[in-house]
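Removed from the display is one protein chain of the complex; every other protein chain stays in position.
Chains: A, B and C, in written order; residue numbering restarts at 1 for each.
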Amino acid sequence: MDLSLNDDQNMLKDSVERFVREQYAFETRRKNSATATGWLESNWAKFAELGWLGIPFSEDAGGLGWGTVETAIVMEQFGRGLVLEPYLATVLLGGEAIARGGSAAQQQAILPALIEGKKQLALAYAEKQSRYNLHDVTTSAKKEGAGYVLSGHKGVVFNGPSADHIIVAARTSGGQRDAKGVTLFLVDKNAKGLTRRDYPTQDASRASELTLDKVSVGADAVVGKVDDGFALLEEVIDRATVAVCAEAVGCMDALNAATHEYIKTRKQFGVPIGKFQVLQHRMVDMFTHAQESRSMVLMATLKIDDADAAVRRKAASAVKVQIGKSGRFVGQGAVQLHGGMGVTDELNVSHYFKRLTMIDSIFGNQQFHLTRYGQIMAEAA
Amino acid sequence: MDLSLNDDQNMLKDSVERFVREQYAFETRRKNSATATGWLESNWAKFAELGWLGIPFSEDAGGLGWGTVETAIVMEQFGRGLVLEPYLATVLLGGEAIARGGSAAQQQAILPALIEGKKQLALAYAEKQSRYNLHDVTTSAKKEGAGYVLSGHKGVVFNGPSADHIIVAARTSGGQRDAKGVTLFLVDKNAKGLTRRDYPTQDASRASELTLDKVSVGADAVVGKVDDGFALLEEVIDRATVAVCAEAVGCMDALNAATHEYIKTRKQFGVPIGKFQVLQHRMVDMFTHAQESRSMVLMATLKIDDADAAVRRKAASAVKVQIGKSGRFVGQGAVQLHGGMGVTDELNVSHYFKRLTMIDSIFGNQQFHLTRYGQIMAEAA
Amino acid sequence: MDLNFTEADQKFRAEVVDFIKTNLPAEIADKVKHGKHLSKDDHMRWQQALGRKGWLVASWPKKHGGPGWTATQKYIFDNVCAEMNCPPIIPFGTKMVGPVIYTFGNEEQKQRFLPGIRESTVWWCQGYSEPGSGSDLASLKTRAVREGDHYIVNGSKTWTTLGQYAEWIFCLVRTDVNAKQQEGISFLLIDMKSPGVEVQPIIMADGGHEVNSVFFTDVKVPVENLIGKEGEGWTYAKFLLANERSGIAAVPQSKRGVESLKRIAASEQQDGKPLIQDGAFRDKIADLEIQLQALEFTELRILSSEAAGGAPGPEVSFLKIRGSEIQQRITELAVEAVGYYANPYLPGLLWQGSNEEPVGPAYATTAAPRYFNVRKTSIYGGSNEIQKNIIAKMVLGL
Partner (left out) sequence: MDLNFTEADQKFRAEVVDFIKTNLPAEIADKVKHGKHLSKDDHMRWQQALGRKGWLVASWPKKHGGPGWTATQKYIFDNVCAEMNCPPIIPFGTKMVGPVIYTFGNEEQKQRFLPGIRESTVWWCQGYSEPGSGSDLASLKTRAVREGDHYIVNGSKTWTTLGQYAEWIFCLVRTDVNAKQQEGISFLLIDMKSPGVEVQPIIMADGGHEVNSVFFTDVKVPVENLIGKEGEGWTYAKFLLANERSGIAAVPQSKRGVESLKRIAASEQQDGKPLIQDGAFRDKIADLEIQLQALEFTELRILSSEAAGGAPGPEVSFLKIRGSEIQQRITELAVEAVGYYANPYLPGLLWQGSNEEPVGPAYATTAAPRYFNVRKTSIYGGSNEIQKNIIAKMVLGL
């Protein structure tokens, strides 16, 4: 049992930390978020240059062949800076789907370009009625000739506006909520019949609603096996869940640091408000939540590769429950302890709070994962 | 809309308050609880003399013809004193079942004697597997000749050891958990085939497990209608629920008063511990819980007679949820704020805490009533 | 004890319903129902209708133009208004400065200011908080120096809600820097059109413009705008804060919020079934509804004891705390209910009244912004921590 970072991991951490410190001052971020894409090409080029875009991919594909421990290191620092570049969508959702399920041809066509920073991806899995059920899929993929014709709607596709390719979950067989019969397809952003409605999100990111009106794709567009897309999708989402939880830990640490500093300096009734015992204890609880969240991310990074899918699923759900609960506690606490300033757009506090709130809302919220964890637990009992 | 007590109600309150003050000093109670029955005949005689045993019964039967507002007044004061006499079992469970469902003959045979303090009752409805489901009944009542033969087991029958008559819920038809097919029977304590295992409870009360081995009763033993006992049982339990919640409010007030006094006088680090802001806020929360509990008992006493059973059921469940939550919060808080002394048998604090805990465990706990409330709510939505 | 309404109360209720049906424009009710932003004009139209009827200042004594309602009538009015999606009544004139003026103002001030408040022709705002003061209100620094017939005011106020619409502001200012902190404070009415008054928007976390900073640079204020005596402003301020807290439980609004939450949960699907059929989510709504009922009956008990002669005491702090927690919980559950569709942010639809199509269901558009926004309710008007301090001290004597 060894829970410390190795030298490479420490170097990675330092390098992402430095990037955030130098490139992600709060006002810089505000400007970046107001650009057309909502993020900077120059930052993305830097990610490529530093190798971050290749972390989870094999050395054959030009990646570093690292794993979840390392992507979690990156995401935690991104959380501290509220980084806007679509690392999650491109590397951890789209890229991982291709890396884990894609054909050799797909991997060759996409991964090197992705790693070099030349391609953006998105994963379109949610639908209006699906909530967090990954196999509640109405978008249909009908066999036509050697290929397929996709029709339907996909919702809240992160990085939809910038993605060159979108991986779309569609139903090739079975009923609306059957686990069997979901297939992933690689769709070009310029595919005929694909229309997007792009919009900003609460946390200054970008997403799209997709409408697929008889979009034709070839047989080579299938990512993974026909009808068996759910298992791949679930594995990718479970991994991305851990990563986004690491991001949340970064948000919490930043919020706690800001709040800690604020209550030490802000005076009321002639003393720093950090002298009031009730605020002290709340701050202690906020730190405890952040500590426990960090512990759970550690747990999950170490268990996510377990050969037993139940172990992986439990780990992903456990950490998401923790982050849902702790993110809310820390976020609300930071706002409250900042008083009026905490509810304004002016301070970074509300922006971390918004990101933490949205993190709970994706990949299954606290309740979804509590239920999922409980079901796995009860099956074993 | 008028939420104040009238003169009669105020007099009743004063008189119960006086009884508790004079007869229920903590050490007196300890002695009473150690007697064979666990309560005092002389107190019971006093209840009869003061008319308290007749509160909910008609004037025809010798009662006062009052209602839940008045029984709640009595129970709240009993809660303050942790009164041990079996008012709940005899008057509010057994007595109410007879008064609301019993035949004229049954009422004549039982109610006047009960009101005079000559008869004790118990209601046997729970079973080992039933949990809080009042129509999960395995005890069988088989028709034999004009009468019935009862066999089975009933659990946690409060006041079982002292009861002259026990009203037993048994199944006359239907499957184990059918609402239809439950019938109530009036059984004499000396009935052949009835055996009891008596025991004390966590909160110094007494209860019994009953075994019925072919207990024969006549047709005149049926309380209410054959097969329709569930509706009667539920109504009686809903009313008793409100009463026991009023008792809980008395417990909470007593605990809050004791804790308030303690933190004002107990010194640590040179100051009364009530000067520490964290303890102040916790005490404020404890008072808020007690206030809200009082409000909910008021709500329930005013809605329990509603002609619409759904209104009655929602009111009983809502108040029980409140008392479950608040009783735990106040009980645990009082123990914590008393420090080591709070977990000893020496102070009354732990005794109130135990009673509040057991109140949550009867008639459906917080979760049971939350679910029940939610189901009624969702049906209406 | 009796929960039922008298026949007269029933009749009154019908009259209120009737009035609202006739006077509240449907498009305004619709905005309220969906939690959208109201324009100044929306507020004014509704409040002026109430003003014409004599119902705008429900809590005022009859002699100052109040309707003379009983506590039960006020309860009915508030509840019906919330049920029928009436805009909330802006409190700065009606609940705040109005009572200060009729209680502590002179005859001329009453004549001059009360009609505009009663009829909602003048928009008031509040100048209490300052950038450095927070919950420690009495530490305020805005100075008013007497020069002849005027005060010269310099300083700044913040968190001035809807100050961008206001014609007048009531301010706490420091008229004596040498007196003990609370004793040098005076209560001044200032015309927002006076030279030297500048309003700067503060953007909230939800992106909305609802509060402002107000800066005063050598603003000349006639001495006749001083309420009561110089140096006694703190007394009036406390009186005003006590009034502000009445109704702060927001029970009728939260009832509407819970109903709306149930509709959302009935509409949202999970595994092909309405979310409200999900045990966990249903439990949460049920728990919230029970909390709200506890708050409602606590408020009723307090009103009832006030009607019986008891004064509104510091126990109203309970109502502020629990009321804000419940308002916050409603929005928290709405965010939980809408799942992924909490994410899209549509400022045009929210703030500029555009006709843009919502991305998800219409109710999802406001879910997250409202959640972010109502975090303020446990902060403003004396944070919940301050309210607990008040109860600890004033009620429990700790």
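To be clear about the criterion, contacts are C-beta pairs under 8 Å (C-beta built on N, C-alpha and C of every residue); 3 or more make two chains touch, one makes a residue touch a chain.
Just so you know, these numbers come straight off a predicted model, no measurement behind them.
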Subject >> From B:4, B:129 or B:195, residue that would touch the chain that is not displayed >> reply: B:129
Original post:
Among A:69, A:92 or A:168, which one is in touch with the chain left out?
Top reply: A:69
Original post:
Which of A:303, A:338 or A:351 sits in contact with the chain that's absent?
Top reply: A:303
Subject >> Contact partner of the left-out chain, one of A:153, A:260 or A:328 >> reply: A:260
Original post:
Among B:78, B:185, B:287 or B:353, which residue is in touch with the absent chain?
Top reply: B:353
Subject >> Touching residues on subunit C - with respect to the absent chain >> reply: 279-280, 283
Original post:
Residues of subunit B in contact with the chain that isn't shown?
Top reply: 126, 128-129, 131-133, 136, 155-156, 176-177, 197, 199-203, 207, 209, 266, 268-269, 276, 278-279, 328, 332, 335-336, 339-340, 342-346, 350, 353-354, 357-358, 361-362, 365, 367, 370-371
Original post:
Please identify, in ascending order, the residues of subunit A that touch the omitted chain?
Top reply: 1-6, 9, 69, 260, 263-264, 274-275, 277, 280-281, 283-285, 287-288, 291-296, 298-299, 301-303, 318, 321-322, 370-371, 373-375, 377-378, 381
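Here, only the chains that are shown with their structure count from here on.
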Subject >> Whole-Å gap separating subunit A and subunit B, where each centre is the average of the chain's CA atoms >> reply: 52
**OP:** Just give me the whole-number Å value for how far the CA centre of subunit B lies from that of subunit C.
**Re:** 43
Original post:
Using the touch rule from the top of the page, what residues of subunit C touch 2 or more other chains?
Top reply: 385, 388
Original post:
So which bits of subunit A are touching at least two other chains?
Top reply: 276, 278
